[in-house]
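Sharing a structure here in structure tokens format.
One protein chain is absent from this view; the other protein chains keep their places.
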Amino acid sequence: MIWQLDLSILTLIVICAFATIMVKDLLSAAIIFGAYSFLMCLLWTEMGAVDVAFTEASVGAGVSTVLFIAAIYQTTRKVGVRKSGRLLTKAVALVATLITGLVLLIAEADFPGFANPFTPASLHLSPYYITQTLHDTNVPNIVTSVLADYRGFDTMFETAVIFTAGLAVIAILRRFKKEDRCDIPGPYVISEAHPDTIIRFIARQLVPFIQLFALYVVAHGHHSPGGGFQGGVILGASFILLAISFDFKMVLGIMSERLNILLGNIGVLLYAGIGFLCLLLGANFLDYSILSKVLPATDTIMARSHGMLGIEIGVAIAVMAIVISIYFNIVSRGKYDKGL
Amino acid sequence: MQSIISDYNYWVYILLMMIGFYAMLAKNNLIKKVIGMSIFQTAIIIFYVSIGAKEHATIPIIAHGHGAVEAAIDVAHYANPLPHVLMLTAIVVSVGTLGVALAICLGIHRRYNSLEEDEIEEQLQ
Amino acid sequence: MDIVVILLTVAGLLFFFATTVGLLRFPDFYSRMHAAGKGDTLSSLLMLLALALYNFHEANLANLLVAIKILLIVVFIFMASPTATHAITDAAFESGVKPWTKEPEEKS
Partner (left out) sequence: MDSFLIATGVAICLLLLLTLHRTIHGPTAIDRIMAVNVIGTKTTILLVIIGSIYHRVDMFVDIALAYALLNFIVTVAASRYFHHSKNLTSRGYGYRFKGGDD
């Protein structure tokens, strides 16, 4: 960590958070939240958490701000005028917030100092991971090996959580009929935007690079920051870029809804399937070292490395499909007719 | 100066948590509440990553040259990878929760044609 | 070598400073866009060139790869940033932001 940059970036972050809450216009709040996400990524990098920073970079720049803009586009930009009775709510909220902050501040007095290498958190489990990873799995990126091997069970259910979120969005929003009973006519009469040649040309040039880069991130996650989550989000962001700059229908022609949901299922199934393969071969669930019996010319150490790669690919496919599905449902209000 | 550096991260985490919590409680607009929830999430992530930071430590990727002799790995030389793993998945899950929250907002807007909390309550009564 | 790196970085910082001053002081949206679009891209180019030189201090394959990646960042910024500028300006024109003129119009 570099304390000079730490202090300046944290100050910027606090200013940004205040502004996000205070600003009256929802679109402006979403845009300032985008700047907040940029600064967050800088903070993680400065504290040495490169994988977290990579995830924040792909998520913040590619997906989350665009989701906010899509939701605001489908609803309204204005924030309502507050009634007088809201003053009590504000006061109660302020008191509750202050009490919470005070309790946390009292608890903070007992924390070990920031960046102390001898805290309890750094002394018990993580030394094993740091010293043994290269020996056990031949993967230099400790975060990837802990994510996909030592704590593989945890990550499997994280992927399942994301899959469930995708299902929930489809269940809430997707409408298959043209006319819906409880559907009030939308707030805007949306005009067809005229095609912008410059944006289309640049998007067409950039999308192959983005997708190639995403595949590189997935495949090279063992040796540098990156992995399935980051690669999947970047792949999804490339499709979002296509949907924004070109037509909504054009992306549906490449990646239809049926194919998309199928891909999400395949990704989660690939993850669980590798685990069950280990179980079938006679080892524990997600114990990849047994895979050396199936894979040609690998010993037990390299088998763990290859097993991690398979899992990262599954995660990438699932995350890509879910990100695309969430964006499409939100931007078209579940009708899949036209988007941003 | 030393005390400021050693406590500043925790102060900021508490401050951000308070901002997010206040927005979730007091704001009338649902999308503002969702933004508050996102800020709350990032405050938690700051807390975890700050726990994992170590002074004079490099990133948790072991430097290995091609054909270099494997030196003994010093634990204090690498940042704690465990909080990074937990928070990496937390960020991606936060996209999922953000999507679900915005979908619920859109569903409410489809039904009640408003995103303001008190207007929806009035229509409910 | 270090002197070249320092010179390029300081030049980049100067251009970024000019960008910021323009962003803060110019009267209307289009002139601010003028400052932001050009100065931002140029200062990025200068600083990234300096960093590529700094990281290529010793000629071997790994350093060459890093320098090439930094130059790739330059290429992508040169493709993406003017497009973003064009998109924002077009959106502003479409949504009816009036250009600033010398006669003091009504304050908006």
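Note that the chains are named A, B and C in the order they appear, and that numbering of residues resets to 1 at the start of each chain.
The rule we apply is simple: contacts are C-beta pairs under 8 Å (C-beta built on N, C-alpha and C of every residue); 3 or more make two chains touch, one makes a residue touch a chain.
All values reported here derive from a predicted model rather than from experimental measurement.
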item: Which displayed chains the hidden chain touches across the whole complex; value: A, B, C
item: Contact partner of the left-out chain, one of A:A61, A:L215 or A:A283; value: A:A61
item: Residue of A:G152, A:G166 or A:G226 in touch with the missing chain, whole complex considered; value: A:G226
item: Absent chain, residues of chain A that touch it; value: 2, 4-5, 8-9, 11-12, 15-16, 19, 23, 25, 27-28, 31-32, 34-35, 38-39, 41-42, 45-46, 48, 50, 53-54, 57-58, 61-62, 65-66, 69-70, 72-73, 76-78, 80-81, 184-191, 193-194, 199, 203, 206, 209-210, 213, 217, 224-226, 230, 234, 237, 240-241, 244-245, 340
item: Chain C residues touching the omitted chain (full complex); value: 2, 5-6, 9, 13, 16-17, 19-20, 23-24, 29, 32-33, 36, 40-41, 44, 47-48, 51, 54-55, 62, 65-66, 69-70, 72-73, 76-77, 80-81, 83-85, 87-88, 90-92, 94-95, 97, 108
item: Interface residues of chain B (partner: the chain not displayed); value: 58-59, 61, 63, 113-114, 116, 119
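By our rule, only the chains that are shown with their structure count from here on.
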item: Graph class of chain-chain contacts, one of line, ring, star, complete, other; value: line
item: Chain centre separation in whole Å, for chain C relative to chain B (CA means); value: 30
item: Inter-chain centre distance, chain A versus chain B - centres from mean C-alpha coordinates, in Å; value: 12
item: Chain B-touching residues of chain A, taken from the complex the two chains share; value: 1, 3, 6-7, 10, 13-14, 17-18, 20-21, 26, 29-30, 33, 36, 40, 43-44, 47-52, 55-56, 59, 63-64, 67-68, 70-72, 74-76, 79-80, 82-83, 85-86, 89-90, 92-94, 96-98, 100-101, 104-105, 108, 111, 113-117, 119, 121-122, 125-127, 129-131, 133-134, 140-143, 146-147, 151, 154-155, 158, 161-162, 164-166, 168-169, 172-173, 182-184, 187, 223-225, 229, 233, 319, 322-323, 326, 329-330, 333-334
item: Residues on chain A engaged by chain C in the complex (per definition of touch); value: 196, 198-199, 202, 205-206, 209
item: Residue ranges of chain B touching chain A (in the complex, touch as defined); value: 4-12, 14-23, 25-29, 31-32, 35-36, 38-39, 42, 45-46, 49-64, 70, 73, 75-76, 78-85, 87-89, 91-100, 102-107, 109-111, 113-116, 118-119
